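For reference, the structure I am asking about is given below.
Shown here: the complex without one of its protein chains, the others still in place.
Chain nomenclature is as follows: A and B, assigned in order of appearance, with residue numbering initiated at 1 for each chain independently.
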Amino acid sequence: MPRPGFVLDVDRSTPPMLFHHGESLRLEKLPVGRSRVLYPGEPLDPLDDPEGAIRHALANPLGDCQPLRALLRPGMKLTIAFDDISLPLPPMRRPDVRQRVIEAVLDLAAEAGVDDVHLIAALALHRRMTEAELRHAVGDRVYDAFAPHGLLYNHDAEDPDNLALLGSTPHGEEVEINKRAAESDLLVYVNINIVSMDGGHKSTATGLASYRSLRHHHNVATMRQSTSFMDRHTSELHHSNWRMGKVIRDAGVKVFQIETTINNDTFGASGPMAVLQKREWEWTARDRASFVAMKAGLDHLPLKARRKIFHSWQAPYGITSVQAGEVEAVHESTTENIFRQQLVEVDGQTDILTMGLPYICPYNVNSVMNPILVMCLGLGYFFNMYRGRPLVREGGVLIMSHPTPWEFHPVHHPSYIDFFEQVLADTTDPAEIEARYEKQYAEDEWYRHLYRTSYAYHGVHPFYMWYWGCHGLAHAGKVIIVGGEPRAVRRLGFTAASTLQDALEMAGDVVGRGATITHLHNPPLVMADVT
Amino acid sequence: MKALVFSRKPARYAAAMVAGSLRPGRGARYGPLSLRDVDPPELPGPEWLRLRPRLSGICGSDLATIDGRSSRYFEPIVSFPFTPGHEIVGDLEDGRRAVVIPVLHCAARGINPPCDMCRAGRINLCERVAFGDLEPGLQCGFCESTGGGWGQEMVVHPSQVVEVPDALTDEQAVLVEPVACAVHAARRVGDGPAAVIGAGALGLFTIAALRSLARPSVLVATAKHPEQRRWAKELGADVVCAPGELDRAVRSATSSFVLDNGQLTSGVGAAVDCVGSEESLAQAIRIVGPGGTVHMVGMPGVTTLDLTPVWQREVALRGAYAYDEHDDRTHDFATAAGLIRELDLGRLVSATYPLARYEDAVDHAAHAGVRGAVKIAFDLRSERTAR
Partner (left out) sequence: MAPLRSAVSRRLLRLPFPFSAPTVPGGVEAPPRRQRAGADYDTTWARRYPARLARAAIVETVARPAVAALARPERHGLDRLTLLAEAGGPVVFAANHHSHVDTPLLVTSIPDPWRHKLFVGAAADYFFRTPATSALSALALGAIPIERAKVGRRSADRAAALLSDGWSMLIFPEGGRSPDGWGQPFRGGAAYLAVRCGVPVVPVHIDGTGRILRKGRKLPKPATARVTFGPPLFPGPGDDSRRFGAVIERAVAALADEATTDWWSARRRAHAGESPALVGPDAPAWRRAWALGDPDRRRTRQRRRWPEL
């Protein structure tokens, strides 16, 4: 029976805590008496027969929806859209959930005699997936059957010939999505929900949308009102997507949503990384030996080699649930399953929130975690891992641990470089950045070219990263990056500290000497339900 | 009188080259420059006037000379021993305060009829700088006959004298000559996107001049040091970036594409190079748009460049030396003076030194950027009494 997550009060005999630190690890002693640690739950037991569960979900849809078999008929246009490389993190071992679900869907389609099938990676403004990445996601069989005929491809949010404007919401938000998806008789969306932000109407309304449509919810005003964007009921981001979802439905696009959830088995129960998901006081001699060896190895390897090691890790995630059918009903059930794994009740806010940022975030799979992504992971994703109130009080201090090198992947993140060099050198205020620079970057022909033909994130993507963190930026009184490269950290508008102790000293100047500290022991993922 | 004198001493010159390559400005200590007691220069002709410099600036070309980095091209158009200094504000014997147009053109050299260029008013392009009554020398400060600004006294031809109105302080006036260089270059730039490479004194003046005269749609500038960055912003650059970031800054400012070799497909209409190094010129060629112009304002030297893009993209490489009368017959000096007053550029004179501390002065000038300074000058006002 997996144990749920919990809050640990740090006392004299609490061992030092594990902090992820980019492609490295740190052990940090937290002050006794005023610190607590938020631990994730242990991995839930996976489904015994995921393929049977998938078939069962397809045959017994939730909400107002017929079984998939009944929706398939010869001569129809079927489009299967699936989540891109940003999910799950780190990538999971083969076979990927998407492969299992897509094969099950296609098998039903084959049985029904469906001929016209397209598969689309719903990547919105993310970089295109490479052949290897697509093969990993959908499996070789599906790839070899569809890709050579041009029937399996990446969504292109800048292809004027392949976008359909479906209308506007009452709030004036234009809904423009992939034309093939919009014109299909049935759109099957195959999703992986790693956090509660994913899925629901966001899948189609964001994943298959164009810049014109995305800008209505990917902006500072929306993100500041998404408190948090992990809780759909208090997230303006989701309200907007839900409004768009209604427009999509009213436009006659029939969506059959398949959502899957995975457990917390990020580093495996055994193997070299297993120690990273154990609680420190339960580390056996063997765990400690492997940690010491790993840390010593990592500390001596060059960054490139460390990055290679970490990025080659594939998580042995287990599937905890599959639900299919009508989008909203499906997503309700999905969210429950996510919360079952991730939600931990926390009593009250804290003055200082510490977090160790790992080597990966949704936008640097097989890539470089640049300073902008550090900001997005810390102030965007980790800060927003709450329901109710933020873990840290307003005006409190956020301490993140990450080396934050001034380094960018030249192919994947070209516009990030310019954003960092030109925009952030000028201002770090999200609203000002949005007003003064977004349009220029979004409409830059070169970025558009790289997004469409190379493997680059869209020109506007670094702005979205900054918006993602704007709620955290406005909420926190100070942000300190432990171990960060000072030049890069300064450019982000934050403060660099060389050790956690220094950072806590600095934080004391803002929130007082006896300030309370909470450490978010993440990953594996944990979400705080703050009362 | 006291003057800094640059003499022809090959061994010293070699020492300056070595010292200067180890630490810029160090050529002043080991090189052929020395502070000496010399006789004031004789008047080369009856109409010539005596001028006692008040302030005299240190220019990039002076530093190149001191560190032995200047091209051998100059050999026939300078004459040794000379007293450097061509950014001069000083007092004439009749009490007028004046700045000096240092170019030694036909009129100053007593050549009549003047050469075609001088006749056309383009005295900076005078064809007779090595001939006539004077020793060879393209400007005073490089000519044995006239003395220079780094000495207590020099001689000037009336055609070189521009009177300074009382409204202009000495600090402002000493900048008229370098700002005029910038104005001269800026006059040729159109209103499209432009980039300025280098944010030393000349770069900053060029930014100011471009902003006021050319009104480029977007002005990108490079700056190495925080103080330069601040000045560049204040003087009118839209985008200020580190030198390594310029290509990307220009690319995004002009929505250009990029070839695999780093060459922008589009680019700025005018790339103004205020550095003159091989890297800065190569960069200028990369970022200039097809049909555009690379303006060489900083003094270049012997460099190796791939000129293929210049050929294929019909780029013009154009020098910008000194100043002349513009088509509307307003002299660049007048425009520069106006600009200096308008923007209060006197603030850019960061420090002044007495002649005796010339090694410190040169070192300060050679490291102006690092030390947060822009223009360094010799202050000769206090040395009058010593005479």
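Heads up, the rule we're going with is that contacts are C-beta pairs under 8 Å (C-beta built on N, C-alpha and C of every residue); 3 or more make two chains touch, one makes a residue touch a chain.
Please read these numbers as outputs of a predicted model, since none were measured by experiment.
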| item | value |
| --- | --- |
| Touch partners, limited to displayed chains, of the chain removed from view | A |
| Touching residue (missing chain; options A:Leu38, A:Leu58, A:Leu106 or A:Leu373) | A:Leu106 |
| Option touching the unshown chain, where A:Phe19, A:Tyr39 or A:Phe146 are the choices | A:Phe146 |
| Touching residue (missing chain; options A:Val32, A:Ala59 or A:Ala132) | A:Ala132 |
| Candidate in contact with the missing chain, chosen from A:Lys29, A:His56 or A:Arg94 | A:Arg94 |
| Which residue of A:Trp242, A:Phe291, A:Tyr455 or A:Trp468 touches the chain not shown here | A:Tyr455 |
| Absent-chain interface as seen on chain A, which is shown | 49-51, 94-95, 99, 106-107, 110-111, 113, 115, 117, 130-132, 139-142, 144-146, 148, 366-367, 411-412, 455 |
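The criterion applied here is as follows: only the chains that are shown with their structure count from here on.
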| item | value |
| --- | --- |
| Euclidean distance of C-alpha centroids - chain A vs chain B, Å | 55 |
| Sites on chain A touched by chain B in the complex | 417-418, 421-422, 425, 440-441, 443-446, 449 |
| Touching residues on chain B, where the partner in the complex is chain A | 239-242, 245, 248-249, 251-252, 255-258 |
